[in-house]
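The structure that follows is given in the form of structure tokens.
Partial view: only certain chains, each at its native spot in the assembly.
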């Protein structure tokens, strides 16, 4: 396989990683919303942790996207 | 493998990432709706967080689609 050809396949595989991170982000927000609606009064107090969890999962997805860009263009 | 052939396979792999992000989006909305119907009065108060979570997961799916387009056309 050529180097250029392998780059295309590698970037595609990295994009799967970005999609999988969306699963994690969805899980964080899904679980938060499910419970915030059960106990709305306490939801505001947990917002800081919600965004820490969201940012951690989103970061990993963006890293997968960065890997795809590095594979393609660096 | 040719470069052109690898582009086709790489874009296909990236499309899997877009599909996986839909799982995350579905999880956010699914959990929200499930609980909003249990406690409809509190649903409007959580709508801001619903859309933050939805946008974060959708973004990762769109990034995977962008990777597919870059692989095919750049």
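Some points to look at:
In order of appearance the chains are A and B, and numbering begins at 1 in each one.
Operating definition for what follows: a residue touches a chain if its C-beta (ideal position, glycine included) is under 8 Å from a C-beta of that chain, and two chains touch if they have at least 3 such contacts.
Nothing here was measured: the structure is a model prediction, and the numbers come from that model.
Shown here are 2 copies of a single protein sequence; counted across the entire complex in this file, the number of copies is 3.
Keep in mind that, in the parts below, only the chains that are shown with their structure count from here on.
Between the CA-based centres of subunit A and subunit B the separation comes to 9 Å, rounded to the whole angstrom. The residues of subunit A lying in touch with subunit B in their complex are 1-2, 4-38, 40, 43, 47, 50, 54, 58, 61-62, 65, 68, 72.
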